[in-house]
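All protein chains but one are shown in place.
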Amino acid sequence: MDEKRNIIRIDGYEKVTGRAKYCGDLYFDRMLYGKILRSKYAHAKILNINYEKALEIKGVHGVVTSWDVPGEKTIGAIRFDHFPFATDKALYSGDGIAAVACESEEICDRALEAINVEYEELPAIFDMFEAMKKESPIIKEEFDSNILTHYPLRKGNVEQGFKSSDLILEREFNTQFVEHAYIETEAVIAVPGEAKDCYEIYGSIQCPHSTRKGVARTMGVPLKNIRIIQANMGGAFGGKDDSMTILAVRACVLAKKTNRPVKVVYSREESIIDTYKRHPYNLKYKIGVSKDGKIQAMKVLMYADSGAYLSMTPFVTWRSVVQATGPYEVENVETDIYGIATNNPYTGAFRGFGSPQIIYAQESLMDEVAEKLGMDGVELRRINGYKQGSTTASCQKLEGHKVSLMEAMDKVIEKSDYFNKKEEFKIYNAKSERFKKGIGLSCSFRGCSLGAEGTDATGAIVSVQADGSIYILAGLAENGQGLKTTFSKIAADVFGIDVSNCSYLPQDTGFIADGGPTVASRSTLMGGSAVKLGAEIVRDRIKDSVKKTLEASSLDDIVFENGKVINIKNKKEIEFKKACEIAYFDGKNITAYGWYKAPDVYWDEEIGQGPAYFTYVYGSQIAELTVDTWTGKIFVDNAYAAHDVGNAINYTGTLGQIYGGVVQGMGYGLFEEVDVQDGFIKNTNLDEYFIPTVKDFGNIYPIVIENPDKYGPSGGKSLGEPTIELMSSAINNAVSNAMGKRFYKIPIDLETIVTGKQLKRKQKRGSEA
Amino acid sequence: MIIHIKFKVNGVDYDIKTENNKRLLDVLRDDLRLTGTKEGCGIGECGACTIIMDGEAVNSCMVLAGRANNTEIMTVEGLEKDGELSTLQDNFVKMGAVQCGFCTPGMLMSAKALLMKNPDPTVEEIKEAIAGNLCRCTGYTQIVEAIKKTGEENR
Partner (left out) sequence: MKYFDYFSFDTLGETLEFLKKQKHFVKIISGGTDLIIEFRKNSPKLENIDKVLDISRLRVLKVIEEDNDYVYIGPSCTHTEIVKNDIINKYFPALVEACLSIGCLQTRNQGTIGGNIVNSSPSADTVPALVSYNAELELLKDENIERIFKVKDFIKGPYKNELAKDEMLYCIRIPKDNTEDRLHVFEKLGRRNALSITRISVCANALLEDGKIKKITIVPGAVLPRFKNMKIAEDFLTGKKPQKEVLREASELVAKEVFDEVGERWSTPYKKPVLEKMAFVALCKMFKIEII
């Protein structure tokens, strides 16, 4: 590894000493604790809420319900359809009915028990297909059907395509509800401000500006009255967005009622019951290929369970529609995706954002097609895979960046010794009765940033101090992914200094403009660019001030390197520090605001055509595993992951993103499923929701590919999400390779391997019997 | 019911009165304001609350306050000496073992407990020692490497 690029995480010190304050670690004077009462039914009318008894308990300071929400009753990033406090109706089992503020969490528990809610249970729908039936009742009154969204995509003529195919394959896949399972549960503290109707909100909030909008709207105050201050985030993975707005509203209403700071920290059970999940998908693929392996047509029909609220369903499903046919050139495509309302827990943003589901299905399908054609999956991918200048399903020509799909595949194949392993395993499997070994590959392309989903712009403040140290404040948030370090590195590089000179300030809506959400792996690309622009503005101002000292005839002769500012013509140089001091005493403004707006993209919603994203990343992963066919247990011995990251600005961090994403991907493919039975979640803690431990896989080999992108800062682009989207299909393909048998549903659990299907359980803790 | 506990935390003697049905985790966080120790599940499944009690790594969410009487406890706050990071902490920072950092205190305490008994552990021994510490961010690899390197530096 290139030592110079092994930069040290700038927030590492506080995190290894226990000094880093997460929201739950903050205490305020006169602070109360809050807790939420949730619905007893998955769908019910709320007839009456009686909390007189709760108020009689010593230490209870306030009880609030929907009535106490002073402004609008709803929030929502896309549509205002989500009630932080159920108003008239509860739509899923996690809906909040009331909240209490008390002197301790214990008292909160007792207060909640003392609240009496009268419900009228309503017929509930837990199945998407049931929900779509004409005779089914409409779950959400503000929509005219249970189909909340529909995105089509049409290209060419699929019927024609199927006619000219030699092989047509139709397969149906299903994916599950998945929990983010960040180790820090959701936490917020709402503090009444000094000025009237003003509130400060601290929290593990992924998108502070979105939360501010929701809180201001429900509190009925202007945006400026609400200040959201992000505490250190104990992981988010997309999961601390609207769920945190809901929580912030609840805490804020309690703070208003009691006029005291109120802290609400969800227990793990509450976290799992209350907040959104990854969308379960039902996917029906029909593919036509000619004998030589050229894909002629693809027809894809997908349904996503949105649960009780819309949340991010439109954006998530939109990404699915853009990428549904995978990184392959297909002339004739017909894709439809529907987002369906049910009374299940709601679903929303989760690392991958609509891609893990489709990649699982479509990459599993590719292997099966190849098998039917008598070729290796790799060969089929080589024939159809995107190359420079290829055209996507939405007729976007891939140009202006390096289309590195083949490079990613070649590298991962070489590193894993894919073809030799396949042969070796054949021999091994023929001899082995119990254990079967397999190897499987998958690959993907992914649109960077928000794409035509939304307005894509963000800002950053770079503030150089007179002594050469630097503050950075950006509109995007550190969620653990290392953004503080990456952004600091980008600024430091502009000034030719070491990152340790930079300090990244916590995100605070009071000080920085709304830079859009920290989602869609857009932080490096977008935020990094804004930081770079800001830093460059300041750099040019410093140049101007030191021109005389360095006797430079042109500003272009001045460079910033190794902590020095140098005139390359006459070799005259001064310390960077000194240069800052000169600029400072020169009366220059050495603080600047960088603002970056993404290049324009466009989408025609009618036919699903257009340049969806301004640039793409490519990746390929391989899983090599052993199946214990006797018990059904699968162990991934080795995983290989090749990703084009543009430029690995923070190399250690880049590896960390790959390792982390791959392991989450293994969980997705093998262990994880939120077990929702009749709208209620059965596995509400980490004893029954299984995320991988360190002993559940062998080795991971990351391969970092760098083809700098003209849009990214120093060429860097997305990484966080591509790493999680490939492993489940690589595993599925490896399992098929091992067992000569295909599976169409994840997770591939013990029962699936042994009996061919998942077995539904009604289980109690400690007794799986 | 109020109980009286005397114990040593990070070398400092404490003599406190607290509610008897608190967990040691609550005593550390709420009473002593040593908030480095985290809660991730409350049922012994995540290891975020790991501390070292009389030389052994234990989950402080599974220990009643009264049980801590007359014990000697070490938390993440006790790792740094005279303003200098320990080698273990330093390696965590340098080798990418920290992302969001929420599992980190527990992870460090499990690693510390291992290194106290076994100064230069193998990869397998490291995995066994941190198998009860869930991390959702890092995929564990760099954590194992950081502990391994610390061991090698102990040689």
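Every chain is named by a letter (A and B) in the order it is written, and numbering of its residues begins at 1.
We take it that a residue touches a chain if its C-beta (ideal position, glycine included) is under 8 Å from a C-beta of that chain, and two chains touch if they have at least 3 such contacts.
Note that this is a predicted model, so its numbers are computed, not measured.
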Legend entry - Residue of A:Glu14, A:Glu106, A:Glu371 or A:Asp508 touching the missing chain in the full complex: A:Glu106
Legend entry - Which residue of B:Arg23, B:Lys38 or B:Lys112 touches the chain not shown here: B:Arg23
Inset, instruction - Give the residue, chosen from B:Glu56, B:Asp120 or B:Glu153, that touches the chain omitted from the document. - result: B:Glu56
Inset, instruction - Please give every residue of chain B in contact with the chain that is not shown. - result: 1, 3, 20-21, 23, 42-45, 47, 50, 56-59, 61-67, 69-70, 110, 128-129, 131-134
Inset, instruction - Tell me where the left-out chain touches chain A, residue by residue. - result: 106, 109, 431-435, 630-633, 635, 671, 687, 690, 692-696, 749-751, 754-755, 759-762, 765-769
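The rule is short, and it goes like this: only the chains that are shown with their structure count from here on.
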Legend entry - Whole-Å gap between the CA centroids of chain A and chain B: 29
Inset, instruction - Would you tell me which residues of chain B are touching chain A in their complex? - result: 29, 33-43, 45-46, 48, 75-77, 79-80, 85, 89, 92-96, 98-105, 108, 127-128, 130-144
Legend entry - Complex contact set, residues of chain A against chain B: 6, 8-9, 11-22, 24-25, 27, 180-185, 232-237, 267-268, 479-482, 652-653, 655-656, 658-664, 685-687, 691, 693-695, 700
